[in-house]
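For this depiction, one protein chain was excluded, whereas all remaining protein chains were kept in their positions.
Our next item is chain A:
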Amino acid sequence: MEDIDATVFYSDEDDCLDYGCLHNNVEYDYDYADTEKETLYELYQYCLNPSLYDTGYKLLPLLGCTILFRLFVHIQYISYKIFHILSVIIGLYIIHHYVHESLIVLIVYVLFSYAILYVPKKLHGGIGIFLPSLLIIAYCEFFMQSVIWHKIRSVVMIMVMKGISVAIDRNDLNNLPDIYSYMGYMFCGVTCLFGPWVSFKDYLLLRCSSNIQAKWWIICGMGYAFLSFVFLSISNCWMHWIFVDSFWKWLIAYRDALSFRASHYFVSYIGSALLILGGFPLSSSMIVKPLYIEFPHSLVQVVIYWNIPMHYWLKTYIFRPSMKNIGTFGAVIFTYLISSLLHGLNFQLAAVLLSLGFYTYIEFQLRAMLADTFDACIASKQCAKRKCIHKHNSSNCWWVFITNLAFSGLAMFHLAYLGLMFNTSDLQETGYNYSHTIDKWNELGFASHWVALATYCIYFLMK
């Protein structure tokens, strides 16, 4: 702007044939591009303020219900039965308030899955415990509007995970939970909306715990809530403000993927905050570790720390039982299959999860082999500090450090590639379809899949 006629006032007779005049015209062309960027104030006014205020306002009922739940946990006069009934009421209210479309489906599912618990194992041969879960997911996938299904998917997923975990635990222990505690667990208001999955045992222990953490819970809870809002602002506003659309395509891919991850951190930290405020112990409240994901040691680490309770669930109830029957590779793929089934029969999620399954398997094998060959700490799992069994580690050997750094870079590249399609397009409400996924990957030339294939070839040749 300052260039417009900054120097002198030209008179009418002034000649404009000289170099300076021409030069001015050249410079104008580059000035226009600058006018578009939002100022910090505008960012605050149009993005930060509305999204934070709006989200906070929306989450208030959930927060209130969680505090109420905590009160019920602590009041000793409330009997066992009444407590679970109250828990169900709170849960039903929250589900009705936030995702009322799923209310009927969930009630039917809970009753049905409880009935299945009573059927002896001989009659269904162990598969039956998965039956209600499969049915509810199939019903939602095929008979529900895609917008609604996409909205309630996470709620159904949490519920299904809880149902399956109770059913499998019961198979081992052979003692049936009573209907009150079962319903209370399934509809527990603290976890039904944003998760995470908590075990039935943890839920029952709520009332027995002597609350040693009583002093710090409120600070921790507030801290988690604050962090979650920081991540919300990153996801909604900062990313799009820092990386403008005109940047290089891989930077845009990284931005979209990071924006998606920040959204996941937001949800996870909200879940953590609610767990603590709802009276769950601090030790079980950790859901996600953003630093381990943003600067990953390996893809395996990303998968573990993406959702710690879910990882635990998959490991305990799916991976370990199936490993006995179908071997490690089969178990890995089966676990990722179950995981994508839990996420609904969505092509994009299935593609991402299965890709992740193959990637982690390749990476794990390659790095394990390299670690063995060179006797160095470059396996997928980080060596424990004191008892590293390898001779070389990052602190005494520079090439170990470099190798680990390279693998980190590779993991970040894969993450940008896998996460970029969860963007703010119109499809985010209905779920992303087949062509969206392929289009997005095609833009980047399926680079990450080729890289993974190359990695596998290296592994195959070295084997």
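Going forward, a contact is a pair of C-beta atoms (placed from the backbone, for glycine too) under 8 Å apart; a residue touches a chain by one contact, two chains touch by 3 or more; residues count from 1.
One rule holds for everything that comes next: contacts and distances are computed from a predicted model.
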item: Identity of the absent chain, which is to be given by its UniProt protein name, from "Trafficking protein particle complex subunit 2-like protein", "ELMO domain-containing protein 2", "Exosome complex component RRP46" or "Protein Wnt"; value: "Protein Wnt"
item: Absent-chain contact - pick from A:L86, A:V99, A:C377 or A:A452; value: A:V99
item: Listed residues A:F130, A:Y203, A:F266 or A:Y417, member touching the removed chain; value: A:F266
item: Among A:F194, A:Y224, A:Y305 or A:W441, residue touching the chain not depicted; value: A:F194
item: Which residue of A:L117, A:V190, A:I293 or A:L349 touches the chain not shown here; value: A:L349
item: Touching residues (missing chain, whole complex) on chain A; value: 1-2, 4-6, 9-14, 16-18, 21-22, 25-26, 28-32, 35-36, 38, 40-42, 45-51, 53-55, 57-59, 98-99, 147, 150-155, 157-158, 193-195, 232, 235-237, 242, 259-260, 263-264, 266-267, 307, 343, 349, 422, 424, 428-429
